Each structure stands twice: as C-alpha cells, then as structure tokens.
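With one protein chain withheld, the remaining protein chains of the complex are depicted in position.
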Amino acid sequence: MNLDALVSAALDEDIGPGDLTTIHTVGPDRTGRAQIFAKQRLVVCGHDVAARVFAQVAERLGDEVAYRAAAPEGKEVEDQSVIAEVEGALRTILIGERVALNWLMRLSGIATHTATFARAADGSGMRVVDTRKTTALHRTLEKHAVRCGGGHNHRMGLFDGVMIKDNHIAAVGDLASAVRKVRNEVHHLVKIEVEVTRLDQIRVAVEAGADVLLLDNMDNVALAEAVELARSLKPSVVLEASGNMTAERIRSLHGIDLDVVSAGGLIHQARWVDLSLKIR
Amino acid sequence: MNLDALVSAALDEDIGPGDLTTIHTVGPDRTGRAQIFAKQRLVVCGHDVAARVFAQVAERLGDEVAYRAAAPEGKEVEDQSVIAEVEGALRTILIGERVALNWLMRLSGIATHTATFARAADGSGMRVVDTRKTTALHRTLEKHAVRCGGGHNHRMGLFDGVMIKDNHIAAVGDLASAVRKVRNEVHHLVKIEVEVTRLDQIRVAVEAGADVLLLDNMDNVALAEAVELARSLKPSVVLEASGNMTAERIRSLHGIDLDVVSAGGLIHQARWVDLSLKIR
Amino acid sequence: MNLDALVSAALDEDIGPGDLTTIHTVGPDRTGRAQIFAKQRLVVCGHDVAARVFAQVAERLGDEVAYRAAAPEGKEVEDQSVIAEVEGALRTILIGERVALNWLMRLSGIATHTATFARAADGSGMRVVDTRKTTALHRTLEKHAVRCGGGHNHRMGLFDGVMIKDNHIAAVGDLASAVRKVRNEVHHLVKIEVEVTRLDQIRVAVEAGADVLLLDNMDNVALAEAVELARSLKPSVVLEASGNMTAERIRSLHGIDLDVVSAGGLIHQARWVDLSLKIR
Amino acid sequence: MNLDALVSAALDEDIGPGDLTTIHTVGPDRTGRAQIFAKQRLVVCGHDVAARVFAQVAERLGDEVAYRAAAPEGKEVEDQSVIAEVEGALRTILIGERVALNWLMRLSGIATHTATFARAADGSGMRVVDTRKTTALHRTLEKHAVRCGGGHNHRMGLFDGVMIKDNHIAAVGDLASAVRKVRNEVHHLVKIEVEVTRLDQIRVAVEAGADVLLLDNMDNVALAEAVELARSLKPSVVLEASGNMTAERIRSLHGIDLDVVSAGGLIHQARWVDLSLKIR
Amino acid sequence: MNLDALVSAALDEDIGPGDLTTIHTVGPDRTGRAQIFAKQRLVVCGHDVAARVFAQVAERLGDEVAYRAAAPEGKEVEDQSVIAEVEGALRTILIGERVALNWLMRLSGIATHTATFARAADGSGMRVVDTRKTTALHRTLEKHAVRCGGGHNHRMGLFDGVMIKDNHIAAVGDLASAVRKVRNEVHHLVKIEVEVTRLDQIRVAVEAGADVLLLDNMDNVALAEAVELARSLKPSVVLEASGNMTAERIRSLHGIDLDVVSAGGLIHQARWVDLSLKIR
Partner (left out) sequence: MNLDALVSAALDEDIGPGDLTTIHTVGPDRTGRAQIFAKQRLVVCGHDVAARVFAQVAERLGDEVAYRAAAPEGKEVEDQSVIAEVEGALRTILIGERVALNWLMRLSGIATHTATFARAADGSGMRVVDTRKTTALHRTLEKHAVRCGGGHNHRMGLFDGVMIKDNHIAAVGDLASAVRKVRNEVHHLVKIEVEVTRLDQIRVAVEAGADVLLLDNMDNVALAEAVELARSLKPSVVLEASGNMTAERIRSLHGIDLDVVSAGGLIHQARWVDLSLKIR
C-alpha cells in the first residue's frame, strides 16, 4: 500500500461518513494558521505523511491548505519548539489534526528512542538496525523513523534477503542443506543470513555458504569468541548480534568486531512523544 | 478496511513477491505443530487476527493450518504460558509467524498496559476509556485490546459522537453557538461533548445543551469543584476527566463523582510484550 | 467508499472499456457549452456529484471542463429553469451526461419528495427524518438529499447509534436486559433507542435506561397516550414515531408532543424528476 | 464492480466499524429462523443478492447461515406470501436484515413496476426495454429486475452498442458523417442506432448505414408514418420508440410495426415494495 | 482496471517498497533530459501509457517531469530515430525508465507486427482484426496497438458481441436452437456471430438468424464456396475468416469476397521491438 493510499485509509477510519463536529460548526470561509509544537525534547519525524494528511483532507473538501516544516526531519528539538505550521481552511486543519498528530507522535517517538541506541554505537563501527517487528502497514514509515534517529535498516521483508532461523532449521532438519538449497534458488544479488546460537553452528553455516551470521542471544564472552571464529573462517562474513539489545548493552559491545547490532525494540519499545496543535 | 483486508495487506507488506527463505527450503509436505508462549506476565489479546494471518497464508499456498487459542482472549497469564498452538503445514507457520506475532505482541501489550489503569479505577464507579490517539488502520483492534485489559472505549471516530474542543471554539469564536449549531444538525442518537478547562465554561456549555463535559487538565481540587457545579446544573450530565492520566492519578480520583477517565496512553504508551513461537 | 471512488466506479460501469459513439465522432478540439434544465417543478440536489462526474471524465481524457450551478443546492425551481451549465470539451460533456443526469434526477427526486413531508411538519416542532432504507452505496448522498428537501437525518448506520428493535428482543428474549447489556458496552456519546409497540413496553424501556423511544405503527390515539406516559416517566426522553408516514399523516400529528417522525418513504417512495441536457 | 464486491461495500456502509446493538446483545450461540414475507402483491426479485448479504455477514463473523428462496425469482406473489427463509445465527440475520431487505424491496419494486409495462405489450410483438437511466453501480441488478418483470434490456452501457443522439449530432454537425465515422471504427458485431425526431432524418440515417432507429418523442400518427418510411427504405431496420412511455401508451401502439419500446421509467419511476423480516 | 490504475500497479510491481539504487544516489535537485530512440525500424505505439508512467513517478516523489512524443503514435520510423524525450528530475526518469520502455517495446512490437498483416490486406476490402487472445489486463492497450499498426478490432470481450463457437454447440447440442435462444435474450444492438467449419452449417446458421459467420480453418477453395453460399442466402451477412492467418495467406485471399480476417497472431506472435533510453 503506497503512502497516499495509507493516508486515505487512515482518514476513512477516522472520518468515516463525516466529521459531525467540525462540518456543522466551521464553514469553508474560516481560514487561519495553526502551529504544531513539541511538549518534550524529541527527534522530529513524519513531516511527509502529516503534509499529505492535510493535503488529502483539503482535496476532499475542496479547500486550500499549506503545511510547512519548521524543524527539519531528523532534527532533535527542545520542548516547546514549533515543528510545523499549517495554514489554510480551519475546517481542514481541524479534521486532519488528529490523524496527522498521531503519525508525527508515533514516528517522532521511534526516532527519539532510536537516537539513544544510535548514540550508544557511535565510534564502534557497528550499525544499529531494526527488525521485522513492526506495525502492520507501517513498516516503511517506521523504518524511515529509525533512519531519522540515526539507525540503519535491516531487510524490508521476506522478499529482499534470506534469513534462515532456528524454526527453519527445525522444519528442514539440517542447517547446511537449507543454506545450499536456498543458494541454488535465489537470485545472485541476495545475501544469505543464518541464525546461530552455538559455536559449532558457525563453521557449518560458513562452509555451506552463509554470507551473514546472526549471533543470537549470546553474552559478550560468547560473542567475542564467535566473532573470532567466524572471521578466521571467512574474513568477509558480515556479523550481526541480536537479543534484547539496549543502549547500555550496545555500549558494552565496543571492541568486539561486529558489523551490525539489531534491535526490534527501536520500534516496539518506543512510546509516542507529546505534540500539540494550536490555532493561533 | 475490514479485518480480512487488513490482514491481507499486512501479508503483502511482509511477503511481497515471495518469501525467499521458506519457499526454497520447506516443501508443502512438511507438517507439524508450533506453540506460541509468553516470555513475561501479560494479558492475552489478538487471537482472532493471528488466526486469520495463518488462515490466509494457508489459503494463498493451498495448505492446511489450524490455530487454537490455549489461553482465552483477555486472560492474564504467567511467564512461559502457552497462549496458542498452530498445527499444519510448516511453511505456512513459518511464513505467517512474524506477522501473527507482531499483532499478538502489540495487542497484548496494550491489554497488559490497560489492565494497570483499569485496576486503579476498580470500585470507583469510573470507566477508564481510550481516545482517538491510535495507530492508523489499527483503531478497531487497539480499542478491542483496551477492552481486553478491562477498559472501555470512547467514540470510534469523528462520525459517531460530537466533541467540541478548544480548537473548534477558537475557529467558531463562541462555545454556545457551536453547541447549538451542532444540536440542530446532528441526528438524535448522538450526544454532544464539550471540552472545558475553566468553571465559567461549564455553565455556558450545559445551558447550550451539552450532554457530556470533558474536564481537561484540571487538578483534583478544580475537578471536584467542576463536578459539583456541573451536577448542580444538570444532574444527568456525563462527566469525563482527561490529561496525562496514569494509574496513580486515577487512584487519587476515587471520591470525585466522575463517570469517565480518558487516557490516550492506554494505547500510545504501551510497549509490546514478548512472545515466542517454537516448532515442537 | 468516498465520493470520488463512487463516481469513478459509476463511470467505469457506464463507459466500460470505452464509449463507442462519442470517441469515434467528436474530437478533443470540439468545445462548447451545455445547459441542464428542469422539465418540471423540483428541488435541486446533486451539484457536487455532477460536477465530479464531468471533472473525472475530463481528467481521464485530458480535457478541460467547468461545471457551474445555476440554481443553488436545495432551492425549489420552476419547470424549464436552468439548474447548471457545463462548458468545455464536448466529448467530455457527452460522455459524462448520462451519469451526471442520473444522479441529479435521483437526488433532486428525493429532495422534491422530502419537501412535501417537511412542509407538513412545519410549525409542529417535529423533525422529519429518514431511515436506513436507502440504496446501497448511496446512503450519504440520499441523506444529503433529504436535508436539501428540508428533512433531517436519523443515524447513518449500525455503528453510530443503538436501536433495539422487535427482532433484537425476540433474539435476546428480554427487553430490559438487552438495554442494560448495551448500556454497559457502548461508549458514552451514544444514545439508546428502543422500538415499542405497546404501552407496557414503554415503562420497561425507560426504566432500563432508554434515551429514545421509537413508537412504531401506533394510531394517533395510542401515540398521544404513549407520549404522555413516556414524558411522565422521563421528561428528557426523545420520542420518535414511525410506520407508513405520509405528508397527510404528519399534518394530523400536530399537537402530539413528538420530537421526531421517521419515514423511509422520503427516499424509497421518491421518483426521479425529469431533467435534460442540451448543447447550445 | 462485481456482485460480491458490491455486497461487501454495502455491508461496510451499513455496519461501518461495528453494529453497536446486535453485537452487544446477541451471542454467537443464539440460532433460529426468520421469514421474509410480502406486505403487498409483488413480483419477486433479488434472491441472489440477498443470499450473498447473509452469507457475507456470516463469513465476517464466523457464523453459519442458510438462505432459501420460498418464491422463485420473477414470480408474482400475493400479499403475506413468504418469499424467503433465513436460518442460522440470529446475530448474522439481524445484522444483514436491512441491507438484504433494501435490495429485495428495490429490485422487486422494479420487477413489479415493469410487469405492468410488459403486460401492456403482450401480443404486440414489441419488446419493452430499459435505458441507461439506472442507479450508479446497480445497473446490472436493475436490468435483471426488468427481465424478472417480463421486460428486456437495451445495451448495458456506452461500450456495447452505438447510439448517436441529438447532442452527438449537435457536436459533430452532420448526422450522415457521424454514422459513417462510427461505422468505420467500431467492430463488426456492434449495431448503430440513430435517434431521429423528424421524417427527413430517417432517410439520411438509413442511407448512412444505421441499423436501428430510435423514434423519439413522436405521437402515434408520426410514429406510424416513420415506421412505414423506414421499413420501405430498409426492411431489416430495427425500430425503437421512446419518450415518456407508460403502460397506457404502450397499449395504444399495438398495430404500429415497432420492434422495441424503451422506457427509463421501468426503473426510475418504480417505488420499493414492502417486505418484512420476522424471527419466528 | 483503467489506465491510471494499471500504470500504478505496474509501478508498485517494479518499485515495491523502494528503488534501492536511484534513491540513494540521485537527489531531487538533479535534472536533465533523456531520449528514447529506436534500435530498429518500427511502428511507434504507447506514448500515452509511457507519459503516465513518468507522470505518476514524478507525482509519487513530488518531482516535475515532461514527456514529449517526437514521433507520433502509429508512425513507422527508421532505426536510430528519437521517438520521445523526457525532461525533468533525473531520479524520476531513472525510476520510470524500465516500466515505460517495457510498454513502448511491447506495444510498438504489436503495431509493427500488425502492419505487415494490414499491408497484406490493402486493396482487398478486408479488415484485419484481432481476437480475444490477448494478455490479461492489457487488452485495451493491445487492441490500440493493433489499430496503430493499421488493423481493426474484433469485439472487446464476452460482453459486447455474441460468438457461438464449436464448444458452445457441443454444450447446447444444436446450433439452430443456440442462435434462437441468444437472439431472444440479447439486446437489439448486438450482432450474433456463429463459427462454422462446414458448408451445411452455413445454411442452418443463417436461417436461425446469424448476422455474422466465422469461417474457421477452411482452405481457399472451401472459403470461396462458403462465401458464395452465404451471400446467396443472405446478402447482408458479414463474413469473417480465421485460422493461422499470416500475411502470405491474407495476400492469397484477395478476390474472395470476405469482410474480415481475424488473427490472434497480430498480438501473440509479436515480439518486442528494441528501444533504448539515454540521458543526454
């Protein structure tokens, strides 16, 4: 579902067959200006989707509205900062307010939360990346919010990267043959990642042709050992660590030669930040 | 968007043109059983949507799968409890796993978070309700999760209740005429709620015909005074308090004669709970 | 389905893979002006949807067209009055003509028919309202036409008001417990209406918490008695009468203290009025 | 839009995010049987769409329901006749009731109205047919209702037949060249119909290659003369009369050698018939 | 599916959740001009769809782009001819390039292939037409390409013409009754075509009321005999020949009094022509 379709469905959800309050009180001739401002320190994310919300409401009603970002996407701002202004028909602003703010608050929440993880990795050479633990239909936006907060992305879905996990191996019965089967079938621009939890799996995975290893739920001692073994077997292997990652844990990983740390919590442990829209 | 369409779009988002890993490793003849279990204490929510995820994957592939709830919707379970079992084609289970878990983890997170609020209101006669601060396209599910956690719902959207807020009054210029305009237009099964922040607004709103008052951002002293005034003017008025509600704050409201406490945070401050799916 | 989607589907239905007549006879360079005029006395309704029909045809073809209302929405006009003008590419006007006229004729038919009901209620204090007996996918437009004719609307659908009817009571077995169950579940901006056909049901319904009573299929003597009883039990109760309402019947109800008279026939007994489009 | 999509959209329109009444009062375990019966003499039409309404509601809820036609499609039945029975989950019956009845009442209304026209043509050799004056998105169903009433159909839309009308000629400037242009472009299974209002146009149209003539708004004397002229020029020409046709007018046309009489009023002057659903 | 929806779905198919290459390398400020040129002699077809591809990409990205046809639709051009220019944001040009070229190459391939058939019929009085052997969802475009190459179209689908084929007769059991049943049901602007393979069928079909005969898989001797018989029975009958038609075969049919030659191969034996887009 592309962004315009998503915004349209969100408006359908909230407006349904009509806004009972605004439509009966505010005529098309009432125009003005509103400000969206932060009620806490936060990293801004979501201008594009918010702008489309107001634009679509205006189009539905035959109104005019303009959305202007006052703080750029990805910037950290202080409490009380104005992050955007909306100018035009007041009924359009009132009808779009909640849907637009909901997105800005969610996405800025993810960006703000991710920033604490990304800062923890600064200087380590590790990328902090997200996972497929995202909200249905919001994955593209949530992954954008991760980048706004200084993180990077993992694969987008099941279709643009191979990840052989414990349940796949349980279903197939044999790690090495799973890797080889996939290698034979998938196209030549896709890398194969294999989840390993024990050292003996590393050798099997690398020899079967894994390009990337997911070192899952290991403590730092095990991680260091795993990294050393994997690098000795295949220097170009990409190494990713995962498992209840926090900013503190990430800081403790500096010095272990990892390429990537993945954390679903960038997205699913983030809370909305607080924003408010006021007509001036 | 009805639930089946939402589930289908979520699968499209994750699967895209095809799961590169499972489809090349696990044939249609591999069948088995998986368990979904809790990795923390939580209130269960989301069985219906999870069941549809697996059913739709099976239908796309021509497989068979059965989803069985092991702990009922709305029940609080201990860490390590099995909450559901899925039996059938392993490739269907593997392909649906992430999308199904994502919903179960989000919705159970909201139910679990709401339960702390609902318990705080026990015995007070107040309903704890949600707001329109929900995730786009997920509102029906999130409001269901609130009920699973012991909360109640506010209106569904802009179309099934009237709420005149500060920005409406700013746009119209006059609270009383806004109430009267709406009363004259909307159908006779809809109640009109008016947001007030000062005592003098209460008399105006009630006399103009408000059925419900939203007492916004008042401290307990102001709330008690507002409730007394409103009840004296119109005994049948419904009184709702809002503004950064927490479980603690709700406990402090016992004794003030409120009908409803609303808190967007039931949903937007909830974090996902931790669940895991294992093939047995 | 929002209005633009509805218009687009209507054009798809009529045009299908292409207009065989116009496209082969009228080039994009042929421009001109057409008038839509009344062939009988009528209340005008449908400008917004007609304008979108021509606009969408023009957009599909890359043409220009302008639609101008000559008689405002909701106005009663005489036979032969021009109600709208369309100017621009003649092929766009020819291709959109039928779909646009179909809507104008239907909606003006409903507005014209409703006006006779609304006039019958003038001075009585009663609202004349529609029901859910509407044409699939046209409900929002038909309810708009009722307002153009001087009527008001009842609830939009099953989602924005509670109506407990005879069949619900047959299914539940007990009127009072049905009312209480609903009261406990629905949000606090929704009123509960209960259909009653006998006096003894009125006391039960009111005591169980009904906000509105639907007095169905009673003669005027029974209605007057029902109104008196209901008002004595709960002065604020909203009272609605229904059952084969006609303008004549409505005139006979003046003096009975009803709030609302509902009539599905506003819509389903209306016939299309006659309009014609002529290229000048 | 195919029939299942149409039914689904109609349910979305009425149910929206949920039926507030039924869902909170009638559990999935309550089953029973309902009858749909006529409250007037009528021609039955709409079983297929009504059956799909209940089937789709049942599928959405995970319920079971069976719809059985008690009087066959197209049959004329007496007042109080049972025309269908629905058996299964009562909540499914209650939720689908209005949408199903709305269609049965509309379509049976068209069939019943058409029957008076069709009977008027009996024995004349003329077909009574509909026009493109139909309700948006309902054309296929309305044309089916016309056939149930004993009528026939005209072309389905702009795409399956050529009709050159007065406004086309106004736009092109010349009847004969319009006919020839179309003949050269359209495929060889399509006939070309030309609207004529004067005798001199008949010769031009036939000589340019018209297969069918629409004799519009002529009185019986003019019609008879037109028919004689046309038949003398081209014996195989198909002759259609139109213009405010009523059953009375049609009876007066017996003896004039017409093939077809078209009347938009079959559909747009029909009113809904009265049906009721009762749980037994 | 209308053209804009088709183009949008095609872009979704190719772009999915995002172009990994362009979006990370070419900023919105990079603008320029590209040429699309022929790498062989060909008949140009597809400008409208190609223009929409670039326009839709630009709209998704908020970019500007202009598409200009350098060789008109339907024109035969030499190798190395520039057929179109695209000017604007380079990222829009790069993202739309493949989808636009794919359509131009396919459609020009069909037009180029058809031209050899159409030329073979020049001077014979026969139309060369396509069939329903087209690519799913591309029929309207492919039939347009046939016209660009000098061919004509057969019916668009099952809905705008009657064709009784061998399998229909096998299912019904009797050619004559099949023709009569259809004649009695279909509207009066539709012609009835009957497929015949033997002379004895011609008399049956014509006497039952066939308007058009499809003379299938006959050699030239049989064709000539069939044509003579059919014309003697009904001079106005339309005669169509089919069955593995090639340009050579068509040339051999000059002198046989056929109206139409149909060939699925116009479309399904065409290969893409070669085009290239270069940024200048």
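So that you can tell them apart, the chains are marked A, B, C, D and E in the order they are listed, and the count of residues begins at 1 in each.
The working rule: a contact is a pair of C-beta atoms (placed from the backbone, for glycine too) under 8 Å apart; a residue touches a chain by one contact, two chains touch by 3 or more.
Treat the numbers as computed from the prediction; the structure is a model and nothing was measured.
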{"item": "Among E:A9, E:A66 or E:V82, residue touching the chain not depicted", "value": "E:A9"}
{"item": "Residue among E:V182, E:A208, E:A241 or E:V261 that touches the chain left out of view", "value": "E:V182"}
{"item": "Candidate in contact with the missing chain, chosen from E:H168, E:R203, E:K234 or E:H254", "value": "E:H168"}
{"item": "Chain not shown: contacting residue from E:K75, E:R98, E:R203 or E:K234", "value": "E:R98"}
{"item": "Hidden partner chain, residues of chain D it touches", "value": "2-4, 139-140, 156-157, 159"}
{"item": "For chain B, residues in touch with the removed chain", "value": "8, 12, 16-18, 60"}
{"item": "Residue ranges of chain A at the interface with the undisplayed chain", "value": "127, 129, 152-156, 159-163, 187-193, 211-212, 236, 238, 240, 259-260"}
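Please note the rule applied: only the chains that are shown with their structure count from here on.
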{"item": "Interface with more contacting C-beta pairs, comparing A-C to B-C", "value": "B-C"}
{"item": "Per Cα centroids, the chain farthest from chain E", "value": "B"}
{"item": "Cα-centroid distance, chain B relative to chain D, in whole angstrom", "value": "45"}
{"item": "Between chain B and chain E, centroid-to-centroid distance (C-alpha), Å", "value": "53"}
{"item": "In chain C, residues with contacts to at least two other chains", "value": "12, 16-18, 139, 156-157, 159-163, 190"}
